[in-house]
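Here is the structure we will look at.
A single protein chain has been omitted from the complex, and every remaining protein chain is retained in its original position.
Moving on to subunit A:
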């Protein structure tokens, strides 16, 4: 018998060797108690959270919590059904109404996760004979959506406008074209030149899908994302987003002005063949989305945090993923996985949680310590974080 697990042997060995050095397992952290959007007890220590996607700190918002509790009382713990059968409750419609208002778009469709939103929309709209032109650094959910569909998949070099244009122009005449981009690329925290890319996509007759998972609520005057910030949201055919970041719960969505968009509810398999979100989740999401419409002050404070941390870490001598802060993500580049893991552990002992990110999730084989800021981090906390990085970086020998 061939052991089907033997293909994982190299990874099992790499993991064993890493942990044999005595380092705490970076992929097995347990949050025993969560005190606020920015503080939790992790592996027995009180820890500042700098590795969540809780950008707008909505997880403990009293109105959001109250809406969830009320929904549990009014609608029960779960829907036990698909959106197209018995799984559409008032809360799911309330969520879709909130999204339409938030983005100023005609249609909104709520999925059970952001992953499923990309999986479903991409695999369904790009079919056999169509071409998907996408950035090579796209999120796994985008790649999996490509793999699940039957379209021809053509990647181009990250954020390279010319490489994208060349590939668009080579698509055979008459074939359908979908360009897939992200507003913020989550590994390095860099943003895309959406305005120019979308202009070229449109000139070449392509439809455009933009994943704004990491920008919603924060980037753009109304928090609609990078496309809004660059003044090109009206040229985006499909915006994909998630409730599991700024919105502070779980779920995914697509908003669109396409006149035929509603047919997606019948043809998109990751929407049809899964249970819908629980009532408590959609009521917390709808409440949070509506509050994010009026969160200008929080957005401003989050930008301050991002700028302060970026400058602080750069001044201490750390190598960062972007030369300027472009989002709420600051990626600190580690020399290799061993020292990355050692630094991650040293920070945890200081009382700071960040994400250890490594290939294949990262571009160019990099090991990163990824920091994501929250609008609820105080200015003092950010200074504390910079001090923790300095001590840990010196102890591990990175700076």
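In this section, a residue touches a chain if its C-beta (ideal position, glycine included) is under 8 Å from a C-beta of that chain, and two chains touch if they have at least 3 such contacts; residues count from 1.
The criterion applied here is as follows: contacts and distances are computed from a predicted model.
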Out of "ABC transporter permease", "Phosphopantetheine-binding protein", "Heme lyase CcmF/NrfE family subunit" or "Putative RNA polymerase sigma-E factor", flag the one the UniProt entry gives for the chain missing from this complex. "Phosphopantetheine-binding protein"
Which listed residue (A:15, A:69 or A:157) would be found touching the missing chain in the intact complex? A:157
So one chain is hidden, and I want to know which residue out of A:12, A:136 or A:267 touches that hidden chain in the complete assembly. A:136
Looking at A:105, A:142 or A:171, which makes contact with the chain not pictured? A:171
Kindly state which of the options A:146, A:191, A:334 or A:388 is in contact with the chain not pictured. A:146
For subunit A, residues in touch with the removed chain: 131, 136, 146, 152-157, 163, 166-167, 170-171, 360, 364-365
